[in-house]
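These notes are about the structure you will find just below.
Of the protein chains in this complex, one is absent; all others appear in place.
What follows is chain A.
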């Protein structure tokens, strides 16, 4: 045993200590300066430099991991009553099932004895994605009644885009629980897992709770976002004309109201849009065309009710909020 250990150690140091291994086979332990250590650390450092750091391992392969407890804690953390069976199904991706099946076949295990009795999350994911889309469209229609369907589509597209959803999922700890073939979990897998979690919530708690979940975790990502960051409008002036003619308002007349530093590197123009001698909006720009476009955007924001100083969205918790109100009314 001891000689095997020394042999192993000798092999690691690339045979530098071959002689010593041969000589000290009988000695079980050497109490002296560990001269092999220098070569060994040098070799390990060289290996690290050549190969790079080892690939990241999923949290489930690190010590201290209890999957059931983690899933239960996930459910309580979000203050939701998930059915744990559904939630566990929601984390199982088809790519994981395929990889696991292939791994078991590769190991030569009898496929009937150790059949994978797991369902994948495709159905839940489709259900969750459908519900998310319909809920977000309803929410946008309710919050911005005058926003056209193009704008609603682009806001919904932004909120359910891969970047936003994966960011939310990573910060809710879904990545740890996701069963995926590769690690780090790819964005599309994480996206479908998040949708499957929503589908599981929809099946276990109903549409209303799921709506609140989406409002609290997805719609909050809209805070601080500008409308035209999400919605690319190439010709805002044309859109403004269309909107105004739809509402029977006189078409806007752009006028240069202020300008400064026209011959410098930092010129500034202010263009205002007047409709029937009433100021619609004004906007700054480095050229007159840019200023006019900016003014049109400001006017559109006002029309759609998406100005920066609008009333903030209502994110107040619903049930807990109502009860104290009733109590205070009855006590007073």
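Methods note: a contact is a pair of C-beta atoms (placed from the backbone, for glycine too) under 8 Å apart; a residue touches a chain by one contact, two chains touch by 3 or more; residues count from 1.
Note that in this section contacts and distances are computed from a predicted model.
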*Between "Large ribosomal subunit protein mL43", "Geranylgeranyl transferase type-2 subunit beta", "ER membrane protein complex subunit 2" or "3-methyl-2-oxobutanoate dehydrogenase (2-methylpropanoyl-transferring)", which matches the UniProt record of the unshown chain?*
"Large ribosomal subunit protein mL43"
_Chain not shown: contacting residue from A:216, A:229, A:253 or A:276_ = A:216
*Write down which of A:84, A:172 or A:249 is the residue touching the left-out chain.*
A:172
*With the missing chain put back, which residues of chain A would touch it? List them for me.*
63-64, 66, 69-70, 72-73, 76-79, 167-168, 170-173, 176, 212, 215-217, 219-221, 223-224, 257-261, 268, 270, 284, 308, 315, 317
